[in-house]
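For this depiction, one protein chain was excluded, whereas all remaining protein chains were kept in their positions.
Right, chain A next:
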């Protein structure tokens, strides 16, 4: 029997603003760089998690998006929360930094702390470590936000009982350009989990 799934909470991080379920949480000056913006996003959450500052920008973006959604959802480590993330630029921003450190044979000093972030699915690792999740997870690359794919994948995980809920989203970072839309899908919530709803929410249209 096909079960009905719902979107319980969602978060946008774009244009130096953070909003949760459509409500503005905070906004930074439009000239603010991501480093300052993300630090304020972290402090706004009242976290004490120094590992955040060691993450690359893509992981910081994913971590913040997940924190805002999971704070609103309230999960336990025992909850079977799968994670499915997508983006366009993969880990290219950090890949370039790593490439820069190995470009010159006379000055060949690759940074281990940079190298460990040269895969986009490390973002999922950071979220899983923070929330002690040992669940199904996957990271996919698309040209643009793909509501059809995310809807089908999350629905499949839930219908096959591979997870009780799925943290899904689009987390893209390249240069100073970034876009994060994360949401939680489960059998609880107000909004039906449909591709049209996802497309509208991604665009931030209620």
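Simple rule for what comes next: a contact is a pair of C-beta atoms (placed from the backbone, for glycine too) under 8 Å apart; a residue touches a chain by one contact, two chains touch by 3 or more; residues count from 1.
Basically, contacts and distances are computed from a predicted model.
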Item to check | Listed names "Amino acid/amide ABC transporter ATP-binding protein 2, HAAT family", "N-methylhydantoinase A", "Acyl carrier protein" or "Putative aldouronate transport system permease protein", with the criterion being the UniProt name of the chain not displayed | outcome: "Acyl carrier protein"
Next on the checklist: Give me the chain A residues in contact with the hidden chain, please.
Outcome noted: 39, 50, 52-54, 109-113, 116
